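Notes for the one structure printed next.
Every protein chain of the complex appears in place save one, which is left out.
Here is subunit A:
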Amino acid sequence: MGGGCGGDSSEDVAVVELGDEPHVLAVDDNLIDRKLVEKLLKNSSCKVTTAENAPRALDYLGLGNDTLEGTVSKVNLIITDYCMPGMTGYELLKKIKESSVLKEVPVVIMSSENIPTRISECLEEGAKMFMLKPLKQSDVKQLKWHLMECRN
């Protein structure tokens, strides 16, 4: 997250300074979709890191088995595909929400399939939004607005 820790801020919540680019972690096993979501997010002035599966995402977030001390990166939003081999986006969501360090980070689930039970399952587990693929620029704009609202 941006500055605001200590110094002038007396609030508990980290304050985002103007000009900070949100850092988004995008998780998707499909190469084309990763490239697309990255471009969509960059077009919305986000800094983007991509991961090709949930275990790699967890490593990056500091929750993985192979995370090295001192390499934990801060992200403001995690957007993940639902259907991934091995660990699904739903399972990734659960792990994030179970973490005391990361549970406040908004998680958005993407899926190419519009399955109501899947959607409610994710929202119940704490996903901020559920988005249908393929994503459009307008979806990402809405996402960013939502994210900025959460931060402020």
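The definition used in the following text is that contacts are C-beta pairs under 8 Å (C-beta built on N, C-alpha and C of every residue); 3 or more make two chains touch, one makes a residue touch a chain; residues count from 1.
The rule is simple: contacts and distances are computed from a predicted model.
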item	value
Absent chain [UniProt protein name; select from "F-box protein PP2-B1 isoform A", "Histidine-containing phosphotransfer protein", "Sorting nexin-4-like" or "Calcium and integrin-binding family member 2"]	"Histidine-containing phosphotransfer protein"
Footprint left on subunit A by the chain that the document does not show	29-33, 35-36, 39-40, 43, 83, 85, 112, 133-134, 136-137
